[in-house]
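Dropping a structure here in structure tokens format, bear with me for questions.
What you see is the complex with one protein chain gone and the rest in place.
Letters A, B and C mark the chains as written, and numbering starts fresh at 1 in each.
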Amino acid sequence: MNLIQPAAPAAEELRERFRAVRAHTLELAAPLSAEDQCIQSMPDASPTKWHLAHTTWFFETVLLQPHASGYRLFDQRFPYLFNSYYEALGPRHPRPQRGLLTRPALDEVHAYRRHVDEAVLALLGTASEADWPAIEPVVTLGLHHEQQHQELILTDILHALSCNPVLPAYRPASGPALRLASVPPPVRWIERPGGVVEAGHPGPGFAFDNETPRHATLLRPHAIADRLVNCGDYAQFIADGGYQRPDLWLSDGWATVQAQGWRCPPYWLGPDDPRLVHHGAAGGWQVFGLHGVRPMEPEAPVAHLSFYEAAAYAEWAGARLPTEFEWEAAHDAPGISQMHGQVWQWTRSSYDPYPGFRPLAGVAAEYNGKFMVGQIVLRGSSVATPAGHARPSYRNFFPPAARWQFSGLRLAKDL
Amino acid sequence: MNLIQPAAPAAEELRERFRAVRAHTLELAAPLSAEDQCIQSMPDASPTKWHLAHTTWFFETVLLQPHASGYRLFDQRFPYLFNSYYEALGPRHPRPQRGLLTRPALDEVHAYRRHVDEAVLALLGTASEADWPAIEPVVTLGLHHEQQHQELILTDILHALSCNPVLPAYRPASGPALRLASVPPPVRWIERPGGVVEAGHPGPGFAFDNETPRHATLLRPHAIADRLVNCGDYAQFIADGGYQRPDLWLSDGWATVQAQGWRCPPYWLGPDDPRLVHHGAAGGWQVFGLHGVRPMEPEAPVAHLSFYEAAAYAEWAGARLPTEFEWEAAHDAPGISQMHGQVWQWTRSSYDPYPGFRPLAGVAAEYNGKFMVGQIVLRGSSVATPAGHARPSYRNFFPPAARWQFSGLRLAKDL
Amino acid sequence: MNLIQPAAPAAEELRERFRAVRAHTLELAAPLSAEDQCIQSMPDASPTKWHLAHTTWFFETVLLQPHASGYRLFDQRFPYLFNSYYEALGPRHPRPQRGLLTRPALDEVHAYRRHVDEAVLALLGTASEADWPAIEPVVTLGLHHEQQHQELILTDILHALSCNPVLPAYRPASGPALRLASVPPPVRWIERPGGVVEAGHPGPGFAFDNETPRHATLLRPHAIADRLVNCGDYAQFIADGGYQRPDLWLSDGWATVQAQGWRCPPYWLGPDDPRLVHHGAAGGWQVFGLHGVRPMEPEAPVAHLSFYEAAAYAEWAGARLPTEFEWEAAHDAPGISQMHGQVWQWTRSSYDPYPGFRPLAGVAAEYNGKFMVGQIVLRGSSVATPAGHARPSYRNFFPPAARWQFSGLRLAKDL
Partner (left out) sequence: MNLIQPAAPAAEELRERFRAVRAHTLELAAPLSAEDQCIQSMPDASPTKWHLAHTTWFFETVLLQPHASGYRLFDQRFPYLFNSYYEALGPRHPRPQRGLLTRPALDEVHAYRRHVDEAVLALLGTASEADWPAIEPVVTLGLHHEQQHQELILTDILHALSCNPVLPAYRPASGPALRLASVPPPVRWIERPGGVVEAGHPGPGFAFDNETPRHATLLRPHAIADRLVNCGDYAQFIADGGYQRPDLWLSDGWATVQAQGWRCPPYWLGPDDPRLVHHGAAGGWQVFGLHGVRPMEPEAPVAHLSFYEAAAYAEWAGARLPTEFEWEAAHDAPGISQMHGQVWQWTRSSYDPYPGFRPLAGVAAEYNGKFMVGQIVLRGSSVATPAGHARPSYRNFFPPAARWQFSGLRLAKDL
């Protein structure tokens, strides 16, 4: 496995990092009952319990089996159950049926995690210097992989809870804040020059293969908004008939609006929504989120948009989405804000391979490259992204109709 | 509500019966975890927890709200969640999404049951003689209703567990036997005369509206098998290419065989089934059931057949299915066996209304009548039917492709 | 092949009948262009050209190949193209793709008909007395088969033309009348006694196997309407909210109403239908039919109803549908009218086999028996039924949601 110039933390640092990341996953699941952790609300989403097991299977398969001599599988049946999409690793349980796995029970999955955690920590504690170059990148990859699933735990359970007419909260609002909102300054356009810029991961440190190789790219003069589009902005788009005007939409987007009956973002509830009867909400938009149903906050970045909605909004606003290279080049521009920790930001870039891209070797070859068609790049990071996981060169990607992520937008325009 | 000559047990007897039936439902759920009780494996099946709540909602809605003065709903949101199909009672949660109801949690549903149980027992303890004729039939209907759901708890969880590649057992075989098998005598044909016979519920005692009115019907001379078709018989049908010969099948049946890839009953596993790897089974058919995976028992009645398969088997055997009236007339025929407690028996009768049929009045009008199209009558009762629930005139019904019930067949032929 | 006491017309009479029936098929197709004759508007319907060829294939396959020595197939490829559903006769072109058969061209299909016609007439002209018992029933069956397809030519093209927003007429109204309407007398209830009656084909003469064996059946006292439900009656049902009241509908029917958005019969057009813009229609219901768009005639029997709609109407009217045996018993009752030549009449009888039913031997075994599940019996005949094709014992059958036939209803009620 040929990772891009990985840093080599001492073994103890890596063990500590391993413990912390693994513990955080369990903390995210803690507010949920065993029932909650078992359900799957759509094929794209997975049960919390499955995430707990799959991330564990990843370490077992990619690290322990090849590198920990004498390691024995926790359960012979788990590779079939918890492989996600690795064709090279054999057949697997059909994705849309993950919610039927009441067995293994949650307790067994916890035991599985402990079993693998102990084996990983033991391996890290005893690995020789000679083994380190083979082991460290795999552990690091596994931890970044687990962080990706930490975000999915939140987005997937939010979708699942949204399907319950009772609209239960993941965590009451009095708990640790996951609040999206901050009071943004008024929008300002930041002018950016054209010219050749470098894009992609500069190293050192970890990056996924899809961020490489770093390469030159040509920009044209443009302007980029200093902040994200917020809920107040988006409510104006709705009020102006944005969901009824085909001229604003890409063709596939308009077809989706009509087929799915979209009228607002997926977790927005209008004042006459029957589900609000038992929530005592009075007037105006309500928004369902990890803290349950709360009044729409105009200054909060709008979230859970599809690419189609982001592009239609930009058209309505007389602007456009930035390309992923414009976004990356503006990352540290003076005056720019909300680049991270709020919502992933749709770009106007399809998820194509960088020039000279080569996938990781071995099993991890399937990690990113095979998804490079039919998807759109998002940049930044969201309120659900774990601390330390984001990078200026990070390329997130989803199909253009996906709405269950914390996904929003920032405007750009030509100069 | 105009039930057919209901018996009038004393209040205390009815309270006792209520306690017993309600307790039995919980006993059936006891081997299952909260996770198990939450899942829904297909739109036709429901989660155990939903059955627990829906049967409770039935008493709350049909008995307590109209008859228990001062009764307060346990939760205002539950009628929406736990109404099954009663259009007159307002909108309801979509049937295919019952598996997403992780909230209310199982504990809350148990509390709901206790709340309603107490109210029902209190009502029965204080009802005046004048109220009795209005109350007793509703309680009795509610108990028969709950018994129907007791059977569904078993058939639905069996289907759900069958979707898990681990094939977990509902209850280990060492527990109380739910074994289908008994050693049957060799098949004998019992000759039956033609002529006018009465069919339908004769009274007194409870019956569903669809068993009435009792009426005369004309039979022709025929013969009926003294026992059920068993697994050994059915294995011969399979071995003889039964699933590959269109001439044996009804047109819709053959289309289903091809579209669904049917090759054997749904819970039979051939010797090369990959799910058997971890079960140590050696050779021959295995059958998944409430006790898990066990070798096929030739003498056990074949179960989980669709009507299409039952009809194809009969054609292959040079016989036919009995009509529901032939079945009922033969109920007490000398020498006949296995009429109850093994498998429901597909008949060659579509589920049409009896001459003069009128549905129950009020809400219960939707109980049976509105399903009288596109379904086939099954007679008898199964290993999953609660004690005391079966009757000679009982008309069970399912669509012809349904396979998740304990459904088999008995042969008949013209003389 | 064991037909029920077929009459034995002299060879010349049969040749004449053959010529007449075959010619009538072409007359029905005459108003249609080659384009019109090629399209298929839904899987249940077939192109006119396909009907022309399939009925020809039937004679070629069932009569000429086994009985005409030295007969050579017109085209080796046609059996694959024009077999409808006979599994015993090998694979065939998928039903939903019949509309893609632009080749063979219409001219070739006409040549195919001539080729087969000549061979059949030659065979009939030279068959020996010894061959006659084998030949005559097959020719007779083929002619009745062709008459069934004559009706389908009309119902299928009506559906196809209804899918064209231009709403073209099959035949201008000034042509030979296919008018449904006649001024009916006011409704009268004809009281009918209970008791044992004989049902099924009495012989002699041709009947399909599904009309046999004639057998005794028990009726209860009832009343039957002397005339059909007409469009004026049905418009009141619509105006009274019939399509919005779930209490009137069978469960499957209500689900279909909602899923398909049914609001009126399929060929009725409300005053604001956009397709009427170019038809100059003013106010009130318009009805699309073989003569194009015409104002709804209140006295015309309502047509193109599904069984679900017929049953809901009867419920709304405080009545019910007759059973197929009540209908047959009332066939010649004094005062009854509109039993034939208007619309097929849905009954409250599922299409089950008669007691003692055996299908025809040989290839024709697949003609009727294999469809005996999931369908409903209709009795009578329609405006599209060829002269001489109807019988009191005739059992037509369609699935309960089918609407493209000339299907209506007559009311009955218990006494």
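Heads up, the rule we're going with is that a residue touches a chain if its C-beta (ideal position, glycine included) is under 8 Å from a C-beta of that chain, and two chains touch if they have at least 3 such contacts.
The shown structure was predicted, so the numbers you read here are calculated from the model rather than taken from an experiment.
Novice: Which displayed chains make contact with the chain that has been left out?
Specialist: Checking the complete complex, the chain left out touches A, C.
Novice: Where the complex has a chain not shown, which of A:Phe58, A:Tyr71 or A:Trp254 is the residue touching it?
Specialist: A:Trp254
Novice: Touching the hidden chain in the complete assembly: which of A:Val196, A:Ala239 or A:Ala259 does that?
Specialist: A:Val196
Novice: Touching the absent chain in the whole complex: find that residue among A:Ala10, A:Leu218, A:Ala239 or A:Ala259.
Specialist: Within the whole complex, the residue contacting the unshown chain is A:Leu218.
Novice: Could you tell which one of C:Val138, C:Ala160 or C:Val293 touches the chain left off the display?
Specialist: Result: among the candidates, C:Ala160 touches the missing chain.
Novice: For review purposes, identify every residue of chain C that touches the missing chain, sorted by number.
Specialist: 33-39, 41, 76-77, 80-81, 91, 93, 97, 99-106, 160-161, 163-166, 168, 274, 278
Novice: Mind listing the chain A residues that contact the chain we can't see here?
Specialist: These residues touch the chain not displayed: 85, 87-88, 196, 215-218, 220, 246-247, 249-254, 307-308, 311, 323, 348-353, 355-356, 365, 370-374, 376, 400, 414.
What we mean here is this: only the chains that are shown with their structure count from here on.
Novice: Would you mind pulling out the distance in Å between where the CA atoms of chain A average out and where those of chain B do?
Specialist: Taking the average C-alpha coordinate of chain A and of chain B, the gap between them is 45 Å.
Novice: Quick check: how many Å separate the C-alpha centres of chain A and chain C?
Specialist: Chain centres of chain A and chain C, defined by C-alpha means, are spaced 58 Å apart.
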